[in-house]
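With one protein chain removed, the remaining protein chains of the complex are shown where they sit.
A and B label the chains in the order they appear, each numbered from 1.
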Amino acid sequence: MSLAFSEEARARFEKTLARYPNREAAILPTLHLAQREFGYLSDEAIQYVADLLGFTPAYIEGVATFYTMYNRKPVGKYHLQICRNLSCSLMGAEHLIEHVAKRLGVKPGETTADGRFTLSTVECLGSCGTAPVMQVNDDYYESLSEESIEGLLDRLL
Amino acid sequence: MELVLTTHFGNDRYRHVDTYVRLGGYAALRKAISMPKEEIVEEVKKANLRGRGGAGFPAGVKWGFLPKDLSRPRILVINADEGEPGTFKDRLIMSRGPHLMIEGIVITCYALTTHTCYIYIRGEFVREADIVQEAIDEAYAEGYLGRNILGSGFDLDVTIHLGAGAYICGEETSLINSLEGKRGWPRVKPPFPASVGVFGQPTIVNNVETIADIPWIVTHGGEKFASLGVEKDGGTRLICVSGPVKKPGVYELPVGTSLHSIIYEHAGGLRDGKTLKAVIPGGSSTPVLRANEIDVPFDFESLQKIGTMAGSGGVIVIPEGTCMVRSLSVLMNFYAHESCGQCTPCREGCGWLARILRRIEDGEGREEDVELILGVCDNMLGRTICPLADAAVMPAQSFIWKFREEFDQHIQEAKCPYGNRF
Partner (left out) sequence: MPNFTINGVAVTVPQGTTILEAAKTVGIEIPHYCYHPKLSIAGNCRMCLVEVEKFPKLQIACNTVVTEGMVVKSNTEKVRQAVTGVLEFLLIHHPIDCPICDQAGECGLQVYYMKYGLHKSRHALEDKVHKKKVQDIGGQIILDAERCILCSRCIRFLQEVTHTSELEFFQRADHSEISIFPGKPLNNNYTGNLADICPVGALTSKDFRFRCRVWLLRGAKSICPGCANGCNVEAHFKGDILYRFQPRQNDEVNQTWMCDPGRLEYKKANEARLLTPVVREGGSPQATSWEAVLSAVAFRLWETVEKNGPESVAVIASPQFSNEELYLTRKLADEVLRTPNLGFSPRTLGNEVSDDFLIKPDKNPNTRGARLLGISEEKFEDIVGKIAGGKVKALLVFGNSIADFFEGETELLLANVPFVVQVGTNEGAVSRAAHAVLPSASFVEQGGTFTNHAGRVQRFWMGFPPRGKARNGIEIISGLANRLGAGWKFAGESSVFRAIAQSEGPFAGMSYESLGESGQVAGGTE
């Protein structure tokens, strides 16, 4: 079964195209859209975006793999991304990462067996004043402690 | 104390156009469209407004690089790819006062005869982008954007472009490539963006905070803005304080406020009885200062005089008890991860530095490693297309120059004296 955008995504794609003077500029937004539609960017998804925009799949792959937010592998329902940069580290991010890893039974970069969580470490999220910080899908969770992250995981489980 | 930006940031409704206008918003725009365009640029020059993104280049001078003839349409790009570790002020502006930025955009575009503006927001800031989009929609609805703005005959369209996770896209030519749908590789210069930028058009790239300062400058005049700061560096700055201080956060302070008072007065000093060991003053790419070096005015020139930089205003406070090797190792992992991979010295150098530091921290350092780091730094500094290599070298060199004994100790004792942890 080949991939295709839903009608709604298709409409958003057309709107995106209209915002730019050429199709190339629509690559990043279209990849974002494809990732929302398909969960992650499989080879098929890359090929689909390439065909939509009129580029070779290699060209699209080159763009997609440059940026860290495009997932070329499946991720869990909740993508836990904990900042490991200096301000967060000074405020206990390392401990937090270890804690979450232990709690979920996965190492950073891995997904839980039930597909619910993927744990990643990321670089600065631009929220250093409320370190340590974790992004879960589109949302930031700030000034985290072991207790607050426990509470969050309980809610998401 | 005079505030340029944050007066109403405590007001949750300030991000909406009605409240913004009620509190005096868009009056600067009304004033601007009655002014000759050159006069607006002149006021910005007089304001001594220096780019708040990190490089500190005078904004008015930058605008002057646009070609004089108007035959090719010009483009304004707002750099909202806030990613310099320790910096989180543009996020605040976008979420608390997006109309300040939008008003700044309209005035700037009017002054520069530009009808297209892209706001490049880092991809992680999904919520902030939603807020900015809502504000843009409001501005269109109220006639501050779109056709014939406020009856002036001036047209302007503003589009948000979301990044997708790449620190380097904060560098303006990398940002331009990313906006064009390419890998975020910085461009070789010349040509410079002012002549060949986005989609081949003359382009100005300004930071969010820089552009948000514009309405105030138009309202109060450039000289007034300049007088808030120091010579050659006017206005206030949003200073970000992170690390274990009592009140971390963003503080709007006159340029030239002392770094000591930023940490001890505004941010309340260190928490939990900790004492100060070191400070990175302007975001992770700026050279580190020892605790005894912080009696310095926070402005571009004063910090430059003591061998560091004001950068993007990201003050990272490092307390005693912190391993400087581990801290630098974290930073080098960052640069190794974020190097775009285009030029040789940065692509290979950043990764190499990160690996040497990791082994020193892990107790596997070699006698020659500290000199090796400095040697690798020499081969990176000033030899690349963009400043990312320099941005990695500056913390690396300064950490070693100022805390050499810790590196030596790690190697001699073959272990981290701080227990390999933060």
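The rule we apply is simple: contacts are C-beta pairs under 8 Å (C-beta built on N, C-alpha and C of every residue); 3 or more make two chains touch, one makes a residue touch a chain.
What you see is a predicted model, and the numbers here were worked out from it, not measured in a lab.
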Which of these, B:H16, B:K31, B:H115 or B:R355, touches the one chain of the complex that we don't see?
-> B:R355
Return the single residue from B:K31, B:H260 or B:R383 that touches the missing chain.
-> B:R383
Options B:P319, B:P345 or B:P395, residue touching the unrepresented chain = B:P345
Residues of chain A in contact with the chain that isn't shown?
-> 43, 46-47, 55-59, 61-62, 65-66
Could you please point out the chain B residues that touch the chain left off the display?
-> 166, 183, 188, 190, 336-345, 347-352, 355, 359, 368, 372, 375, 378-380, 382-385
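Here is the rule we go by: only the chains that are shown with their structure count from here on.
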Complex interface listing, chain B residues touching chain A = 82-88, 90-91, 122-127, 159, 161-167, 178-184, 199, 240-244, 248-250, 280, 284, 314, 316-319, 322, 326-327, 330-331, 333-334, 337-338, 340, 421-422
Interfacial residue positions of chain A with respect to chain B in the complex | 19-29, 31-32, 62-63, 66-70, 84-87, 89-94, 123-131, 135, 138-140
